[in-house]
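Just one protein chain is left out here, and the rest sit where they should.
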Amino acid sequence: MTIKYLDKYPKNLAKSLWVVKPSWTVFKLFCKTVAHRPVTVLYPYEKEWVPDNYRGRPGLRFDKCVGCGMCARMCPTACIKLVDAVDDEGKTVKRPQVNMGRCAMCGYCAEYCPVDAMTVTPEYEIAEYTRFDLLYGPRRLNYDKTTPGMEVKLEVTLPSDIANGNPERRVSLFDLDRPELTDSKCIGCKKCAKVCPVSAITMVEKGTNEKTGKPILRPEIDNSKCICCRNCVDDCPKDALEIKEVL
Amino acid sequence: MDLVVEYNSLLNFINFGELGLMDNAYYPFDTYNLPYAICYRLWEVLGGTIAWLLNLLFPDNGVSRWLIGEGASTLFALILFMLVMFIVVFVCTLISLWMERKCLGRMMDRRGTMVGMKGFLQCVADGLKTFMKENTLPGKIDRMTYMWTVSLVIGVSVLVACMVPLSARWYVVDYDTGLLIIMAFFALAPFFILVSGWAQNNKYALIGGMRAAELMISYEVPMLIMIATTALLAGSFNIGDIVYAQNDTVWFFIPQIIGFITFFFCATAESERLPFDIAEAEAELVEGWQTEYAGMKWGLIMLADYFRGYVACAMVTIMYLGGWTLPFIGDGPIPEIVFLLKTWFVFFLMILIRAALARVRPDQILNIGWKVFMPLSVINLAVVLLLKVGGVF
Partner (left out) sequence: MSDSLVPVKEIEEKMETDKMWIIMGPQHPFSHGLWTLKIQVDGEIVTDAEPIVGYLHRGWEKEAENRIYPKIIPMADRLCYAASMTYTHLYCMTVEKALGIDIPEKAKYIRIVADEVCRINSHLMWLAAVGTDLGNLTVFLWAMREREYFLDLNVKLCGARMTTNYPRIGGVRNDVTELFDRDILRTVDRFEKAMWDIIALMDDSSIIVSRMKGVSYLTREQCANIGMTGPAMRGCGVDFDIRRDDPYDNYDKVDFEVPVLTEGDSYARYMIRIEEMFQSCDIIRQAVQKIRALGKNAPYRIKTPTKVPAGSAFMRMEDPRGESLMYLVSDGTDKPYRLKVRSPIFTNVSTSKVMCQGCRIADVPAILAQIDMCLGETDR
């Protein structure tokens, strides 16, 4: 490649009063901006076009959300909290609430949402008068004009696929990782089945306890339902569940 | 004089000069003066009304008679005259301020001010804003000096701006050394800036004040040489004579093109505008000598800067661009407007220079002043002498 600028400059500086060319350059732009208009966008009156994937405040599609808490777990500023909300059928469900005063607009919530219920939105005018107003509840997070372009798809290629000569296959980050049970640690407390947001875990009877005569319960994970949200892993009191990463 | 009066009687649609004004025993000017004539007529209406009302209350009293007498009329007309002169200059300065903001904005690819009347009302908004700010004084300052220096800087600037004549009929004083007097008042401000820098108990202000003095010793001498050159060419220091000398021959920027360019830069330095605003260099000295002035004082200092810029442009216009005359037309019906348009054109050039150039260093301004401007002004003087000796002028 070639050097473009260094060999043209510096010029001869003997003309130490050389002010004509900059003045002429400025005058040219003056004529241009008088005839047309300056490049400035008059912000409050006109707004620049933003693409769909613009990372403004997070948006939430209430019906799609399963309340898994992945957004709250991945939020780097810990501004997302799961709160109780009433859904359309009158049931109380867990839904995220975003404290916009702390939100860094990083888009992680939308990126890591396993069901693409969290989206990014192009809305960036979120100033309020009080801090309380900056709390966006689950219903307020709704953005009416959500388009498919606002979803952030997290598609990865497995290193094993690349090694196998199949590099074009992309999978969602949550498709293959599944929790795995260490049978000896499990006490059958059913906690995992309770916290699973998509009811992928069912407690199955695996024989009876010889001493007490009670049935031994073990979780069974429905791989087609699981979204790899790690709630069961986090809530397991005996660390019996662990995510098995497929690479 | 006769010529001017005749001219006005022909072309002036508001004929104030024909009504025996100049026969007044107390008439303060030598020649016809339009703003004074307006003020005199204004006072005749105002004072006459007051006198009539007083006369209704106290028939045949002395005050009424005094009010419509020649002496009192002249006195009150002069007071009105001062007001009119100031307001006209003030409005002209505000227009140049607006022009700078707008043009500079366009040159930088932005909009400039946008508050009302294409941005003109921003000046008013700024004035109101600075006016309403609290008048804070920093501690440990020399309070007396702090106040009187800034008053004098502003006062001298306003005074010199009001002294610039707009035409042969629009002036305050018509001295034979008018140009010199204006330059003398013009050069006063840097002294006050120097003292003000000392008084503020602030290191930035101190350096700024020193730099103002440094700036002045670099451009003042070439500038005076060029004024002398112009006076030599015109044969007089009288502003009217200089302008009409250009009207009789050619505009002086043609024979003294070197002088025109050099004087233009000197005038930029004199008004402390951007390539030479080392006294208030905001990059290194926060606001230079104005650092500790807040509120209305700062607003007035800013305004005074524009007064000085206006005067500098007016000097260039008078000395090189034919003042209020136009080629082949001479005075024209409204010479004041011609003069102001020319002044604003020169101001536009200053804006262009400001947008295109950076600030020079204090040692560079000394170099430029003594090694570039000084020889150029002497060369200019030599050219003019040759022309004069050769009989061209």
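A and B label the chains in the order they appear, each numbered from 1.
Everything below uses one rule, namely that a contact is a pair of C-beta atoms (placed from the backbone, for glycine too) under 8 Å apart; a residue touches a chain by one contact, two chains touch by 3 or more.
Just so it is clear, the model here is predicted, and its values are computed rather than measured.
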**Asked** Given the contact definition stated above, which residue among A:42, A:86, A:156 or A:204 touches the chain not shown here?
**Response** A:156
**Asked** Per the definition of touch given earlier, which of A:19, A:93 or A:216 contacts the omitted chain?
**Response** A:19
**Message:** Counting contacts across the full complex, list the positions on chain A that touch the omitted chain.
**Reply:** 1-6, 9-11, 13, 15-19, 21-22, 25-26, 29, 39, 50-51, 53-55, 74, 76, 104-108, 111, 120, 152-153, 155-159, 162, 167-168, 170, 173, 243, 245-247
**Fill in**
Residue positions on chain B contacting the omitted chain are 104, 107-110, 203-204, 207, 274-275, 277-278, 281-286, 355-364
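Here is the rule we use: only the chains that are shown with their structure count from here on.
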**Item:** Computed distance of Cα centres, chain B from chain A, in Å
**Value:** 64
**Prompt:** Considering the complex alone, what residue numbers of chain A touch chain B?
**Reply:** 16-17, 19, 22-23, 25-27, 29-30, 33-34, 38-40, 42
**Fill in**
Residue set of chain B touching chain A in the complex reads 103, 105-107, 109-111, 114, 352-353, 355-357, 368, 372
